[in-house]
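The complex is shown incomplete by one protein chain, all other protein chains being positioned as in the whole.
Labels for the chains are A and B, by order of writing; each one numbers its residues from 1.
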């Protein structure tokens, strides 16, 4: 019997989701995609719901995606940004969250530089909490939109080979995707500069390849990770140029993957560093589909968490 | 005969309100509270109204409360923030306000570090103006939400004893509350470090107690004021530790008040400074109720100022 709603109040990580729940979210997103292609891109499903985005790290991209998703479902959205000064004490975060709670929101979407911050809040307040990225931990809606993008093209996730390449150490995107794709039956290989491969990453479900070439050989999907500018020089690897040679995706390396392998990137991309422009803009790139699917997946998550009998209300 | 609407176009201070008008606002807020507990937290009362929040001091808390209140009544909201550079000339403030006026808003909600700024603007433009805090002068919606919170618990304000403790000098919250509670028949006692008790505060309706202990003895309500971090050290009192000893509320001091006395704080709280964590989170604390009532009171004020025949439209 298929699931028809999420039972939990929060979406904190891929770690907590069953394969059935992931499938439910992807199926719901698939159904909702059509709304964003209409002349009137809006349904009344979440009218009168209050959704707060509460971002302690700047991100217009993810915040806007959530905001568009919410408004296409007719919810009211409110945006709060936290200055870094208020991060030092978990106490302060909680007090702020409790203050928000007292204004009767239905859902609080949190991005925070500290791993576990959304979980800490979610346990202590009644409204639902969505983790929009916590430190180096998880970014579940990113992994969901990535899975949707791949499933759209291949019709399945099961049995595919996904390669994730780059700064694995700092990447919550990598962590959520390793868990998500593994749960759905894909094989995940990762590669990156040795200083940026976290120990025990194989326990999440990934196999560590010694080189990028080995990771992407025969892959159905190559997911490149963003190199943070502030980490480009110094401690982790010698130079941008060297990084691009060993861990950048260009046409030559891409030829090692399957013929119609997909190229993905969570954005924003550093052209010429982790990905060459011709590959980023080439026929195998689905980077813009990822963004489009981001809105659909976030609509699905909002709907399933606070939409009541969601399936019936969406039309 | 009961009042059924406010006759003025602005809400600038508690000073200008009659007891009947205060009662009208509280009664309306009481009626509107239920909207925020519905599944669909929205009524069409203020559809097509344009409300601008124009904040020259940062305050996500108060601004979000107004924004939520406005959207639950279906108004459109627009947020402007003023950089401190544009504060130096009243002329500039007025020019900006006139520019806003030319875009036909129904209401402008102003927070400004200069006492009297909202009044200055209100006299010169046609749309209504709400004072969301002006310098060390007034913060009327805060006092209204505080009165609503107390009236909810005791069923009345008349005859109660309220103690306000802390930095009275810099507190517009204290000023508005002293006037509000006095007008409604409560007795207000205040206490604070001598350097932070403004002269002539008794003319607003408060009695100055020599010690915190004396102020709160037998009180029905204790309202603690926030200590501004930038004032904690130096000119006004010797140290945080000393402040907490003499003017912080802990369980021992709380025992001096009536048995079921309410503990209030306008937020954000400094745990361990003006209030101990166990009291802030304890059974007598109504701090979160204050926040919830903030939305209701602001809905009431918006409705009464620009809602036309408000009482009829609210359902």
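The criterion applied here is as follows: a residue touches a chain if its C-beta (ideal position, glycine included) is under 8 Å from a C-beta of that chain, and two chains touch if they have at least 3 such contacts.
Predicted, not measured: the structure shown is a model, and the values here were computed from it.
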Residue touching the undisplayed chain, where the options are B:48, B:155, B:199 or B:283: B:48
Hidden-chain contact residue, picked from the options A:23, A:71, A:98 or A:153: A:71
Residue, one of B:78, B:154 or B:246, that touches the chain absent here: B:78
Chain B, residues in touch with the chain not shown (by the definition above): 47-50, 52, 76, 78, 80-81, 91-92, 95-96, 98-104, 308
Footprint left on chain A by the chain that the document does not show: 36-42, 60-61, 64-65, 67-68, 71-72, 267-269, 271, 288-292, 294-295
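Quick note on the criterion: only the chains that are shown with their structure count from here on.
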Geometric centre distance via CA averages, chain B-chain A, whole Å: 40
